[in-house]
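Have a look at the structure below before the remarks.
Coming up: subunit A.
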Amino acid sequence: MTKLVPLVIAAAIILLSCRNEGKSRTGGTGVDSPAIPQGRLFIERIQGATRVEVREPWQNSGGRELVWYLVGRDSTLPPGIDEEQVIRVPVRRMVCMSTTHAAMMRALEADSLIVGISGSSLVYDSILLERIRSGGIKDVGYEGNLNRELVISLEPDLVMAYGVADPSSGSNARLAEAGVKVFYNADYLEQHPLTRCAWLRLFGLLTGKERMADSIVSAVSESYYTLVSMAAGAEGDKPGVLLGAPWEDVWYVSPGNTYIGRLIEDAGGHYIFSDMTGSNSVPVSVESVFRRASDAEIWINPGTADMLSDIALSDHRMTSLSLFRGGRIWNNRGRIRPEGGNDYWESGVVRPDLLLKDFISIIHPELLPDHDQYYYIRLE
Partner candidate 1 sequence: MGTNGIIAETRSLSIGYRNRNRISEVMNGLSLSARRGELVALIGRNGTGKSTLLRTLVGLQPPLGGSVALDGNLLGEIDLSQLPRLVSFASTEPVALHNIRVRDVVSLGRFPYTNWIGTLTEEDKEAVSVALEATGLSLLAERSIDGISDGERQRALIARSLAQDTGLLVMDEPTAFLDLPSRYGIVSLLRKLTREKGKCVIYSTHDLDTAINEADRIWLMTGDGVSEGAPEDLMLKGLLARAFESPLLTFSITDGAFSFVRSRQTGIALEGKGKAAKLTARALARCGYITDPQAPLNVRVNEIAGAFEWTVSGNGAHERYTSLYDLVTHLPQIVK
Partner candidate 2 sequence: MNSSRTRIAAAMTGLVLLMILLFMADLFLGSTRMNFSDVLRSLFGHGDPGDEIIVMQFRLPKAITAVLAGAAMSVSGLLMQTLFRNPLAGPDVLGVSSGAGLGVALTLLTLTPLFTLPANSLFAGWGLILAAWAGAGAVMIVIMTVSARMRDIMTVLIVGLLLASAISAVVSLLQYFSNEAMLRTYVIWTMGNLGNISYPQIRALALATAAGLVIAFMMVKPLNAMLMGETFSRTVGVRMQRTRIVLLASASILAGSVTAFCGPLAFIGIAVPHIARLVFGTTDHRTLMPGVALCGAATLLASDIISGLPGGGHIIPVNTVTSLIGIPVVLWIILGKTGLGRRF
């Protein structure tokens, strides 16, 4: 089961690339499928380098743009480019601040380049876990608790980080001061599953595996849109879907325009709080969520619950919901490790089409009667 992910990806590539041969690398996949929505990542080939731009790299960055230039190891720097913004490719040693980044490297089979990771206990992938256990990948610590000396001693060519605020402050800035190249990945802010997956292209450019990355992205995108068309043909009303869980009489409600909201809509469902806008979860009284939940038939991602009793213990009032007794409560705990790793955040990001399949089989089971949910389990 653990080696399944790369196998599935490899199989998908082989099967689907047969169809994609000859199509262009960048931009859209085929003439049949719509283009992947443009996100925050902009890639441009210029003379002697690849210009990579990340717009709005963190929340409330106010129009900020970060630019890097990927230059071949043996190539000369094109004129007018500052050495500070240059990343020499292919990268040989990388530190990943998120397990998602590591998963993308795994998808490209470039994971041997990873020398450090943040939060090693939360890794799902078995190959990565093995290297962590054997000491090949070191744990560099968490967000505020970054072990800077360790990172520097690993001599990485690149630290793949994600920005939460202006990088001029914080531990990432200290790294930059010490001469370590830091990239601010914004994939977690992308609101469309395919846009998030498309960041694989960045990793492709960094590791010299652009073709592989493009193939995977194209294949996934096409598969995804095929599924969207299928779901669009579902009969009847769109079932209401509830997200999240209460805690201490407060329910942090996700706004409608997040990537999971997108998945629900694409799967032919209706998120009951889709009218909620904004970039952050909004604290709402449990009572009002309760009211709206009467419009929902399906409950997805109820916090960390593995069983119905977990929900009941956390807030006994939920047991009065007809939704609770309806038996259609699903959580993304299908592929987890006891220490906390969850493949939903790893290969799940690279394979949004599989995610969508799960969602369709949850929301419109009649469309995929034989599909066994991959990332999701039904709560008993």
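Rule of thumb we're sticking to: a residue touches a chain if its C-beta (ideal position, glycine included) is under 8 Å from a C-beta of that chain, and two chains touch if they have at least 3 such contacts; residues count from 1.
Candidates were picked such that all candidates are chains of the complex that A comes from, given by their letters.
As the structure is a prediction and not an experimental result, all values here were calculated from the model.
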item: Single touching candidate for subunit A, where 1 or 2 all sit in one complex; value: 2
item: Residue numbers on subunit A that touch candidate 2, as the complex places them; value: 119, 121, 142-145, 246-250, 282-291, 294, 304-307, 309-310, 313-317, 320, 338-340
